[in-house]
Structures are given as structure tokens and as C-alpha cells.
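Not every chain of the complex is shown here; the ones you see sit where they belong.
Labels A and B are assigned to the chains in the order they are written; within every chain, residues are numbered from 1.
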Amino acid sequence: MMEFEKVVGIVEAALLTADGPMQVKELAGLFNSEEMDDKDSPRVIKECLVELEKKCESRSIELKRVASGYRFQVKQEYSEWVGRMLKERPPRYTRALLETLAIIVYKQPVTRGDIEELRGVSVSQNIMRTLSERGWIKIVGQKEVPGRPSLYATTKVFLDYFDLKSLNELPEISEIQELVLKEAQTVENMIVQDLDLEQTPGNGISLAQSPDEKVSESNDEQSNVVNLPVNQ
Amino acid sequence: MSEDSVVAHVGGNPVAELPKDLHIPPEALRVFIELFEGPLDLLLYLVRRQNIDILEIEVAEITKQYIDYINLMESLEIDLAGEYLAMAATLTEIKSRMLLPRTGEDEEEEDPKEELIRRLQEYEEIKCAAGMIEELPRLERDIHLLSVEKPVIDEDIPEVEVDLKEVLIAFSAVLRRAEMFSKHQVEYETLSVRDSMASILTKLNLQDGYLSFHDLFEAEYGRMEIIVNFLALMELLRESLIDLVQTEAYSEIHIKVVNSDR
């Protein structure tokens, strides 16, 4: 049998050089039966992972478990400086793409028709293509309706990319709205307060205006004072 | 003149057509409509702007506002996606159906107003979820993986395998990105229109309630800032907080605070 210290070192070395997250099973597979007892291996590997997690405390990296296994990644507090170093600009995603993704995340499995129904607009080929190319979504079957449209669902690649172990880590869709609305109201209140402060007598701003109100200073018949567009 | 055909008030008098000499660039209005992800998004904006709960929407009022916007766009010959027009038809239908007494047979069907409310609620949930996903820490942007040099390995390590399809897919992604850069594309921005409304009003107050149009659109402003400023201006006009004043055709437009003291 191999010394525990050495096993930890090997697991660390593997995780540091692996291309993507590794599962306990895969890590155990690195050792032959002389090095590690097969039936003990899951327990030993897990002990290694705990040990590595502890060692990370004094480092700038952390051991993280995501959907497809364990991986080392830079701690959030150092990410700013690493970002300065990167040559590749991270891709940005449009609202249309994010909304489509959100529907697939929360309503899966869904057809393209379902997505269009929910968003009230047609979904561009490009969005579905980008999501497929990134490996974030996949076809999981066909809906048993005329035309048998494909049903889409998210993948482990999606979870790994967004640093998630499972979809359960995401808030319920109804909770998000409450969070967002609360925030929006606070901002709204702040703006209203702002306006109140500036509403000094003399040049006050009225939130309601009667339609027959005359505009002072514009006695000139020629002047065009235009309110656009109307809703009273 | 019927209320519905009014597109603007001039000096307090309703007019059905925009004055030809007031230059609101149609391009800017096009940008305005492009800020929305579709008719549901525009409707939601109209509802939220009034600070009312979706459950309490008044179909007649919302329909009117929505159709005002659509008419304005059409009068400026801005091409709207078919979905916007379809929604206008749906809204009108709901409005008229609500005027009719309900017969027993109708109970089988979903109340059209409830259906609209459900769609708006669902869409708002999706919109919020999309915002939440955008904020999640993610690879490439917030999370950085390690790249440590491997030790020298004696055994033969198989070369990285590449499928030709992967190369083609990569190329298609490049092409699409290049396309995206060249086309007119509105990015997801967090700059708030309301914020900008507040700052325009602040500026106005500091300058005795009178500003030149150009003061809000200085050259050094970014494109997004100009758009947001423009939207804020539209919104202030719509809420009758400011007026645009032009003393003669083609002269400079001024923005003035609407004076509420009489």
C-alpha cells in the first residue's frame, strides 16, 4: 500500500493537470491494486479531497465540486488580477440568448415552440446554435405532438460552466422575481427621493399635469412645445 | 379628433401628427424599440412604469398605451416585427371581449385577460431568471481554471484528438461572432433610464429649468449613454415633466421644465 501523503500528492497532481473536472471513480482509477485496495479506494480518495481542501486554505486556489467532478479553480478574491492577465476577452451573451437559456433551465424539457410562446417572439437559429455549440443544451427527445419537435434540456457542461453542482443550487424561479423586485423597488424609491429633494418651490416638478396647463415663457404663438407621446 | 389618433400635445393641444419640423430621428426610435425583447417585454415595461402589479392591470389603459407606441413607430415608418402587430390585435380583441357579456359557453375558454396576465407574469419570471443567470459566476469571466505544466512523461501519450466537425463548428462560431460585431446590435446594458431621467431633471434645475438639446448629447458620450439619455428624455416628455421648445423651424431645440405653478 502507498503512503497517504503520496496518494494525496498524486491526486493533487492529477487535478492540477487534468483537462476538466475529475470524478472520485476516475481518481481512484489512477492507482493499481498494489498501490490502493480497490474496495477502500472511494473512501481514501475522499479523504484526500478533504485533505487537499484544507491545504488550499493558505493558497490562492480552492477545490470545487461541480456537476462532473472536482476541479481546482482560482479563489474569487484573486480573480480580478487573473482577469487582468487574460488575453481572451470573455464572451458576452445577449438578453435574447440569456432568456432562451433561462427558459430551458427552468422549464426543461422544452421545444422551440414553447420557448417562442413564453418569450412572445421567434427564437433565432443563431441562439439555438450558440447554445448547442457551447454544449450547454442538448436534445433529449421528441415531443409526441404533430411534427414531433425536439425537446431541449441543459447539460452538465452548462452546470460546470456556471460553477454549479446541480440545478438544485439555483433558486426557484418565483424566488428570483421577488429578489429582483425588492431590489428594483429600493432603486425606485431612491430615485423618487432624489426627485423630492430637488423639488424646491419655484421650479418644482409636478408628477401630474392637467392638460389645459399653459406653459409660461412661451407666449410666442410660433413656438412648438411638444409632449411626446401621449398617455393621459 | 378622437383621443386614439393623438400622437402628441403641442402647447397643450392634441395633434394627430408629429410636427414635421421637430426632428426626432427615426433611428433613435428604432433603437428604442430594439431595447425590447418583443411585445411582452414592451407591455411589461408599460405596466411596470406605472408601478402597478400585473394582477391589477387595466387592459383598456395598457392597450391604449401600447397602441400609441405602435402608432408612433408606424407613423415614422419604422418596421415593426410582426409579433408587435399581432399583440396589438390580441389586446384590442381582449378589450372588446371584455365589453361583451359572458355567456355560459365561454366558461370553457380561458378568460383572455387572465391569459394575458399569466403570460406577462411568466415572461417577467423568465426575464428575472435571465438576469440571475447573467450574474452567476462563470468560466472565462469570473472563474479561472489552472494550467500547470505537466512533468516529462516517459510513455507515449496519445496526441490530442480533433474531429473535423469540431473545426467546422469553431469556424461557424467565428463567422457568427464577426457577423454580430458588424451588425447593429444592442448590448445588454445596466444603465438605467430612470437614473438618467433623474440626472436630466437635476441638470435642468441647476440651469433655471432650461437646457439646450445638445447639452444632453455631447460627442464624448458613448452610444449607449446617448440612447439612454434619449429614452429618458422621451419618458420625461411622456410624463409631461418637460417640454421641448423650438422657436422656429430647424432652430435649436430646448428642453424646459414644465412649470407646475400657475
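Quick note on the criterion: a residue touches a chain if its C-beta (ideal position, glycine included) is under 8 Å from a C-beta of that chain, and two chains touch if they have at least 3 such contacts.
Here the structure is a predicted model, which is why all the values come from computation and not from measurement.
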- Across the whole complex, what number of copies goes with each label? A x2, B x1
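In this text, only the chains that are shown with their structure count from here on.
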- Chain centre separation in whole Å, for subunit B relative to subunit A (CA means): 23
- Item | For the subunit B and subunit A complex, residues of the former touching the latter | 6-12, 14, 18-19, 21-22, 24, 37-41, 51, 64-65, 68-69, 72, 81, 83, 87, 119, 122-134, 136-146, 148, 150-151, 169, 172-173, 176, 185, 187-188, 192, 194-195, 197-198, 201-202, 205, 208-209, 234, 237-241, 243-248, 256-262
- Flag every residue of subunit A that touches subunit B in the complex, lowest number first. 13, 16-17, 61, 71-74, 76, 79, 82-83, 86, 88, 90-96, 98-99, 101-103, 105-106, 118-122, 126, 129-130, 133, 160-164, 170-171, 173-174, 176-177, 179-181, 187-188, 191, 194-195, 198, 200, 202-207, 209, 211-218, 220, 222-232
